[in-house]
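A protein chain is absent from this complex, but the other protein chains hold their places.
Think of it as A and B in the order they're written, each chain with its own count starting at 1.
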Amino acid sequence: MRKAAYIPKEGWKDFVAALAGRAEVYAPCRDGDAVTFRKIGAGQEPCLDEPAAGAPKGVIYPQSHTLFTFDFRKDPAEPDKMEVELNASTEAPEAIILCGRPCDARGFAVIDRVFLGIDPYYTARREQTTLITLTCNGPYAGCFCTSVGGGPADETGSDVLLTDLSHGYYVEALTEKGAKVLENAALKDGAPYEKEAQEKRAAATQAIRPVFSPGARPAEAPDAYWEEVSQKCLGCGACTYLCPTCYCFNITDEQSVGAAGRRIRSWDSCMFAHFTKEASGHNPRAQKSKRLQNRVAHKFIHYPEKYGEPACTGCGRCIRLCPVSMEISGIVATLTAAGT
Amino acid sequence: MQDVKSETLRIVGFLCNWCSYGGADTAGVSRFRQPTDLRIIRVPCSGRVDPLFVARALLSGADGVLVSGCHPRDCHYSDGNFYARRRLEMLKRFLPFLGIDSRRFHYTWVSASEGQRWQQTVTQFTKQIHELGPASKEAENAAAVALSATPAAAGGGAALTVPSKEQVEALKKAVIDALSKVDVVVGWKQGFDPLHVEPCFIEKPEQAGQLVFSPLCEQSLAPYLTRLKGKKVGIIVKGCDSRTVVQLLQEGLIARDSVYVIGVPCTGTVSVKKAAAAVGGEKVVSVSFEGDAVKVTTASGEKRIPLADILRDKCEPCRYPAPLVHDVLVGEPAKAPAGEGPSGYDDIAAIEAMPLAERRAYWERELGRCIRCYGCRNACPLCVCEESCIAETRDPHWMTQEVTPAEKKMFHLVHAIHTAGRCTECGECERACPMGIPLMKLKKKINKDMLDLFNYVAGTDPDEKPPLYTFKVDEERIEEHKLA
Partner (left out) sequence: MAASNPYLPDLATVIEIIDETPNIKSFKVLLNDREKMGSFTFEPGQVAQLSVFGVGESTFVINSPPTRKEYLQLSVMKAGEVTGAIHELAAGDQVGLRAPLGNWFPYEQMKGKKILFIGGGIGLAPLRTLILFMLDNRADYGPISIIYGARSYPDLCYKADLEDWSKRGDVNLILTVDAGSPGAPIREGFVPAVLADVAPKPDDTIAITCGPPIMIKYVLENLAKLGFTDEQIVTTLEARMKCGIGLCGRCNIGGSYICKDGPVFSLAQLKALRFEM
């Protein structure tokens, strides 16, 4: 039975402080000229002036981390013989993602389908992280969540849903994990505010009109189309790194001090020119147009074919933060229309 | 408490093979005693020392770095140390900007016979490093700093005017005209929402109708010039953009006869990021320029934003409003701002005025947001290394793929130093950065030093040479640094 609660605006700071007392809290914070997800400092409140630049993806799926360390040891009895010792740690701290948006939470659901149960590092962090998601009261620039099966009040992937009613926050625990994190928080009863919250959520959903229908698959397009549409692309990795669902990674060995080192996993981008370049020099996706085609196809054709949902939550970051405004929603809209 | 003086610190020395390494040998053979903190890396010539070697050493944990070569005029290779002098002086002034104590880096000249001078240099430099303490101390100091408010850029004042309909029509005509001379014209068109414009590639006259020109056209199109190799390219440039064209010509990265420049005098552009932030990032329904303000409408209503508030930082002190190179000029030549005007480097001076630890804390916070997406690098018109960029190569292996403060600083140092003396402050790096990092400040600091040291401004004369790729036998403004 879903219990509704309420935090008046004056109680918000204490609520955040209480959360910070029990786990590492990551929330959108003012950081110089930007707003980004960071561990919230003592006495700090999340900054909700504008949408956070990056997704909170890095909390559960860090941009770089050590898979294992390797230490070389010489056998004193046989100096020619070298032994190696490997050490891996999949420990994860307890964490809370506070004031991510439904598109961020849904992003984890996308990555879960691929990584959960297979990748022990991701699995551990996912299990240790609670998502307290803030619903949106309207679209931000580039948003298209309703086109991909989501919405400004979508519940997928979240443990707690918050709705900003301006005088306070309407709070709903969606899962056991969510209920647990709200334990002992001095919350008021939310029942009197339920209607207001529902109306706010419905109005926000109405305001984000889909630009293509969820479930529609883009048709294939000739090379000339992809060449034209990718011409302005700079081939950087901003779109993939800011994306709540992108999970491509690289594995590299790095040297530590002495006869030791570590194998690390780090985010990589299918939009980088050398992503698929082989040692022979052959590169199956040497052209920008092929890389863009692959990215769109992965998100809107191949992933949905396997898992039933697109690998995109319509957060709009790749559009509004792209230096040249590449518009994936426009591409998909054009290609789904072409297919009908 | 450990006695710092007796603890061996890690000091790296880059010594040229002929003079300084010989000098160190002489000191050894003469049995001069000196501290053993310094570890020598022998290079053929001080001119071989890439300033990034020093940066890498410091960012990898070295407590001090010393570079020593032949005395100027005595270089075994004639002029290697003349280049070294310029590059290392640039670095000496740049490191403290990031909050690295400049006393941790020293460059000097020691000849093969100067055994005693070598011994004195090593002894004094080691003493200096011990007095500064281990490098980790600086990191601790920075971590303890509570940053004061970010120095705001000089505000308001510029008279930004919106291009008239007539000017835009004239521009379209110029583009259609250009199509008879080129394969493609790069311009701007309406973007995904009323607040954004995006690049367009016009190949047929009918496509010229989509062209726009407004204060939203902050993006420089010049970076596309090196990516359209083999084609004859027409390009629309504002004053600042034209400096990039000049720089690319200067470096031979493009040929003059492969570019047709359509110049538009500019009175300033707005920062789309600032405008978007002013309406809380909400979806924009309409934008209209009205006098000295812009009206931006979202679901929350209309917001009237004074243009002065969202003027792009680099536009306020602009000294090059008119294109420096053009095949055709569309519009009235803009006059350079009269009077003193704000200096372009006020924000640099503001950071230089901060205490060292605060400077370091500032950059640690700002660069801490970096996600190594390489948007800045890929947007930079001068970055043409593509897949060979040392930010990602395994051979040579300059940096790991981690996002630690050291690796991120290293990447940005690489970009700043690789563009040192070449950067025309087009601002694309900062505009492209999705995390709002003030990347221009890094390049502007170096440019300020290029001006101070060599009276040089990049991208103004296609016949000049970038200052770090040339030298003078006598440098008027580089003084030898003495150890305490």
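Here is the rule we go by: a contact is a pair of C-beta atoms (placed from the backbone, for glycine too) under 8 Å apart; a residue touches a chain by one contact, two chains touch by 3 or more.
Predicted, not measured: the structure shown is a model, and the values here were computed from it.
Only one residue from A:120, A:214 or A:330 touches the chain missing from this view: A:120.
Taking the complete complex into account, A:67 is the one of A:23, A:48 or A:67 that touches the chain left out.
Of the candidate positions A:17, A:92 or A:297, contact with the unshown chain belongs to A:297. Among A:44, A:63 or A:252, only A:252 touches the chain left out of the display. In the complete complex, the hidden chain is touched by one of A:57, A:125, A:232 or A:265, namely A:265. Considering the complete assembly, chain A touches the hidden chain via residues 67-68, 70, 72, 80-84, 86, 88, 90, 114-115, 118-120, 220, 247-253, 255, 261, 263, 265, 268, 270, 275-280, 282, 284, 290, 293-294, 297-298, 301-303, 305-306.
The definition used in the following text is that only the chains that are shown with their structure count from here on.
Per the touch definition, chain B reaches chain A in the complex via residues 150, 191-193, 195-196, 198-201, 219, 223-224, 273, 276-277, 280-284, 299-300, 365-366, 368-369, 371-375, 377-379, 386-387, 392, 394, 400-404, 428, 431-432, 434-438.
Residue ranges on chain A touching chain B, taken from their complex, read 31-34, 36, 49-51, 53-54, 63-64, 138-143, 207, 228, 231-232, 234-238, 240-242, 250, 252, 254, 264, 266-267, 269, 272-274, 277, 317, 319-325, 327, 330.
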